[in-house]
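As you look at this complex, bear in mind that one protein chain is not there, while each of the others sits in place.
Presenting subunit A:
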Amino acid sequence: MEKSAVIDVLKTQIIQQLNLDIDPKTVTADSYLFGDAGLGLDSIDALELVVLLDKNYDIKIGNPEDVKEHFKSLSTLADYVLEKSPVVA
């Protein structure tokens, strides 16, 4: 699966799962997931992302602190999914 396709799927899943009132067109691969400059996700959303990765990509994260850098943007998250997920070829 191409990275751009993974980014598109992740974007849709995050917006749906996290109930974000955001136009997907305004979210780019490099938009920050956390903080006011990006999608504005909070600590509960971080946990929700952990569940999303487990549910959709069979990626189990024990300690969210360990994957902080991968949660920076959609692009870094897609890289992480492509590297770790057994269900994304």
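In the analysis below, a residue touches a chain if its C-beta (ideal position, glycine included) is under 8 Å from a C-beta of that chain, and two chains touch if they have at least 3 such contacts; residues count from 1.
By our rule, contacts and distances are computed from a predicted model.
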Query = One chain is missing here; what is its name in UniProt, given the choices "Anti-sigma regulatory factor (Ser/Thr protein kinase)", "protein-glutamate methylesterase", "Beta-ketoacyl synthase-like protein" or "Ferredoxin"?
reply = "Beta-ketoacyl synthase-like protein"
Ask   = Which residue from A:M1, A:V51 or A:V87 sits in contact with the chain not drawn here?
value = A:V51
Task = Could you please point out the subunit A residues that touch the chain left off the display?
result = 17-22, 40, 44-45, 47-48, 51, 54-55
